[in-house]
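Scroll down for the structure; my scribbles are underneath it.
A protein chain is absent from this complex, but the other protein chains hold their places.
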Amino acid sequence: MRIKIRGISLANIMTPFVIIAAAMLITSALIMTTGANPLNAYYHLLTGVFSNIIDTINRTVPIAFTAFAVALGIKVGLFNIGLESQFLMGSLASAAAGAYITGLPSAMHVPLCLIVGMLSGMLYALPVTAMFVGKGANLLVLQLLFNSIGTLICTYFIAGPFAGENPAVAAMPRIQATAQLPNLINGPNKLSISILFVILVAFAIWFYLNKTTGGYQLRAVGDNADAARYAGINVKKYHFWVLLAGGGLAGFAGALDVTGNFYRMYGNYSPGYGFDGIPIAMLANGNPLGMVIGAIVFGALRVGSVNMQAKAGVSVEIVKVIQGVLIMLISAQHFVRFLVGKYIKNSERSGKA
Amino acid sequence: MNQSIIFIMIMSMMRLTVPIIIAALGNMYCLQAGIMNLGADGMMIAGAFGAALTTYFTGNVWLGVLVGVLAGGIIGSLHSLICVEFGGMQNVSGLGLNILAAGVTTFLCRTVFKSNMTPSVKNMFTTPVLAGIPVIGDLLMQFSPIFYIMIVLSFISWYVMAKTVAGLHIIAVGSDPRTTETAGINVWRLKHICVITCGLMTGLAGAYLSLGQLDRFVEGMTSGKGMLAIIAVTIGRRKPLKTVAAALVFGFFDALQLQIQIKNVLDLPPELILSIPYVVAVLALLFGSSKSMDKVNLNPYVKNKYEF
Partner (left out) sequence: MDIAIKMSGISMRFPGVLANDNIDFNVRRAEVHALVGENGAGKSTLMNILYGLYIPTAGEIEIWGQKKVFHSVPDAMRAGIGMVHQHFMLIPHLTIADNIVLGEEPCKGNRYLRAEAVKQIEVVCNKYDMHIDPTALVSSVSLGVRQRVEIVKALYRKAEIIILDEPTAVLTPQEIDDLGRVLQKLKAMGKTIIIITHKMQEVMNFSDRITVLRRGRIVGTVSTDETNADEVTQMMVGRSVHLGGDRKAVSIGNAVLRVENLHYHDGRVQKIKDVSFDVYEGEVFGIAGIDNSGQKEISEVITGIIKADKGQIIFDGKNITDWQTEKIRHAGIGFIPQDRQKSGLALGMSVRENMILGYQNLPEYKERGFLLNQEAITKNIDNKIEQYDIRLSSPEAVTRTLSGGNQQKVVVAREIGHATRLILADQPSRGVDIGAIELIHKALIDARNEGKAVLLISLELDEVMLLSDRIGVLHSGKLMGILDAKEATREQIGLMMAGGGVKHAY
């Protein structure tokens, strides 16, 4: 007997929370080995978040976009892990367009930077996509290699042709004022309009997947590429466009990060946004609302971890640890669901007795 | 003049290729048994950090190597637990392990050493014990002990896969777990052994990085070498000798890249030169044919008690 809530079993709902809880426990254990107090650390994490909610929302944006990119990939049956380098390419290109192009009014400069960022993300995704769709080369390994290459390319540009004013800091020049994203809330902590893009894109993706014929075909490809082929659907076309769209979304996110957050691109900047998207998309199972919430949580993690490092002495790298643990647990998702289901069944039985 | 350049290149290549060959051999077992391992980088970096950390605190290189090997083995065990025992998603697990290992090692490094690298530790660049050998002693001693371990491991791997019952079983398990199970072989135990062995060996490769190639641990020092190892296995069709050959090719390009930087022969920025091995790997994947009779079955094979 399974408890069902509107058709979804209880085990399905509880599993993501169990996974998150387990991740927190494991991370706490690691924190304890360094002599710090995990509760103290979490306290400062939370205070960091709530004293800076606006920044959290700003951080949410790029993460949400990478989650969308991963989710689209999953729906079409592919695993997209090249987003990190595509994000960086988007940042690089839009930072360049923002810094070096002068004399444009804001109404043109901002869209230009965003589009340039999106296109460079797509462009960087193109070789891998072409090799995968055209020759059937191993997508994952290629993406990982291109991630490594992409980092090197960015380092080169930022140290060389695109070097900034201050030789001591590895960074690009600041973008022009006309390239900065308009803000919804000005003041010490600004909230740029980037959050609106998140809502727009989330809705657009949901609508496309569920209400249109194209989205239906995409989902069919993801469920059973062979059956889709037999049904006359062009599988390669969908693989191609979803991977490119992923690159575009990641590049766009990179552009938003530059034009909305820091107004320049730093060297050695590898925020790992590309890897946040994976656990979020998988835990939320492609549900846009779930992904936005997940992105907010991860954004909060990043903002809060700075405070946590300052006040509790726990290195910000802990965020990567949480990422890693989450992904590990998600890979065993089915097993976790199995255990949760068994636990529910057992407690039902003992409850009745 | 030319002769000494070639000599330097060969020496350099042999040194740089050691971690890739060891990791490739380890991953060969894993892949042949039917488990994809994207976490090779994670196993390597765990080994590198474990080795450096231990050597720093104990002053004993061999203890460092041991801990490095075990660290890799622990990562391997996690991968094995999730993929073999629970039938989880191999790609996700591997990726997660990479991020986890990178995160944990960086976290500990910064927390313990307050920097993104450890201080210099005792190293094993050379094998002084061999200096006594007549004629070639001076040459032989210039390689790390781990280099010689690598040679032994290569021969052992060839022998295991070609001549032993265990090798036959590994091939069987990777091709068709169901058939192998009905033949009375414990499929899961064999897969566990293969994945954990992969972890141990890749950990050894990592230990070489921080003790035999460099004399410290630096954040992110594995930088994709694990991926190169996996690609070497794929190109070598999971056969020991071909895998070693493929790994040697990567070692060659790594050495080439290093020499170009040192000699500053071409006036190119360092980053682009550093990317040579990766570009070669991409090209290898692009032009390597994937049509092969002996494809491995990467589907999870779950025990009946976990049927859900």
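Chains here go by letter, A and B, matching the order in which they are written, and residues are numbered from 1 within each.
As a convention for this text, a contact is a pair of C-beta atoms (placed from the backbone, for glycine too) under 8 Å apart; a residue touches a chain by one contact, two chains touch by 3 or more.
Please read these numbers as outputs of a predicted model, since none were measured by experiment.
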{"item": "Options A:Arg174, A:Arg229, A:Lys311 or A:His334, residue touching the unrepresented chain", "value": "A:Arg229"}
{"item": "Option from B:Ile185, B:Leu248 or B:Leu298 whose C-beta touches the chain left out", "value": "B:Ile185"}
{"item": "Absent-chain contact - pick from A:Lys135, A:Lys211 or A:Lys236", "value": "A:Lys211"}
{"item": "Option from B:Leu168, B:Ala245, B:Ile260 or B:Leu298 whose C-beta touches the chain left out", "value": "B:Leu168"}
{"item": "Residues in subunit A touching the chain absent from view", "value": "7, 211-214, 216-217, 219-220, 223-224, 226-233"}
{"item": "Absent chain, residues of subunit B that touch it", "value": "163-169, 171-172, 175-176, 178-185, 293-294, 304, 307"}
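Quick note on the criterion: only the chains that are shown with their structure count from here on.
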{"item": "Between subunit A and subunit B, centroid-to-centroid distance (C-alpha), Å", "value": "29"}
{"item": "Residue ranges of subunit A in contact with subunit B within the complex", "value": "30, 34, 79, 81, 131, 135-138, 140-142, 144-146, 148-149, 152-153, 155-156, 159-160, 272, 275, 278, 282, 314-315, 317-328, 330-335, 337-338, 341"}
{"item": "Subunit A contact footprint on subunit B (complex, rising order)", "value": "38, 78, 82-83, 86-93, 95-104, 106-108, 110-112, 223-224, 227, 230-231, 234, 269-272, 274-275, 278-279, 281-282, 285-286, 290, 306, 308"}
